[in-house]
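Heads up, one of the protein chains got dropped from this complex, but the rest are sitting where they should.
Here is chain A:
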Amino acid sequence: MADAAIGTRAVPAEPTAWSRLKTNRHWLGAWFMMPAAAFLILFLAYPLGLGIWLSMTDARIGRDGIFVGLENFIWLADDPIFWLSVFNTLLYTGVASVFKFAIGLYLALLLNHHLPFKAFLRAMVLLPFIVPTVLSAIAFWWMYDPQFSIISWSLKELGWIDTNINFLGDPWNARWSVIFANIWRGVPFVAITLLAGLQTVPPSLYEAATIDGASRWQMFRYITYPMLTPIIAVVMTFSVLFTFTDFQLIWAITRGGPVNATHLMATLSYQRAILGGYLGEGAAISTAMIPFLLAAIMFSWFGLQRRKWQQGEADD
């Protein structure tokens, strides 16, 4: 019976390949991803690819280059100023990130307590982050001025020093000065993000720990820190990336001087490409930053984030 009933129905036409594609879940998924993929390709992959391509040409300003292979990189490998800028960048990023993390975490823990004027204090901490970088850089430039530094002036008035501190005229002084400015600027980002992370830690864990007689250090070590690890990974990845690619602060304060002592890879790249006219070589310096950045990302994602519970499994 049933067979007969089916038999009387008009047999639907064999679906075409196109209509199958239209309704295929996997294909639909691909279609829906197209806009996002197009955005990524247009705004991320294309510029990146272009940069890498430029780094393998001898392009100059206003003139297309021809492919020269790794010539730019070979030249850079033998360029002491380039290596100096790599050293500066690593030092700058390393020292500034460690301090930003330590101070940021400390501030976050502090602000997580019940303090008078809590909201106000939290807003204050964000201040260095809100001020446009160039403005704060100019403020630092004045504070580090060889003749009119307020720091030198104050210390002189106090009778602690006789001559002005040569903040930006001496290579090492200049390095520490710009690193300090970067830390000052970067701490709020770390502090506020970690504070947000701290507030997601369930109080019940602390209560349980208190009942078990855990010390404050133990609570930090076995509750706060593990719970905070994923956000630390994210925040420090960003912090390292921002610091590694910093440009504005250096350019406004020292322009890479004195004698290239504060040139970062980003500033050197700009100087060679835009000021010197060697687009290819400048692009090569930028491209040389990619392995470092990739390493930083890999480290934080695979080193800090491998927690089973993140994949929805129980933590053991």
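In this text, a contact is a pair of C-beta atoms (placed from the backbone, for glycine too) under 8 Å apart; a residue touches a chain by one contact, two chains touch by 3 or more; residues count from 1.
Here is the rule we go by: contacts and distances are computed from a predicted model.
Of the names listed as "Methylenetetrahydrofolate reductase", "Molybdopterin-dependent oxidoreductase", "3-isopropylmalate dehydratase large subunit" or "Extracellular solute-binding protein", the one that matches the UniProt record for the absent chain is "Extracellular solute-binding protein". In the complete assembly, the contact with the undisplayed chain comes from A:Asn260, out of A:Thr89, A:Asn260 or A:Ser300.
Checked against the full complex, the one of A:Leu44, A:Ile61 or A:Ile150 touching the unshown chain is A:Ile61.
Against the chain not shown here, chain A presents residues 60-63, 75, 80-81, 144-148, 163-164, 166-171, 174, 254-261, 270-272, 274-279.
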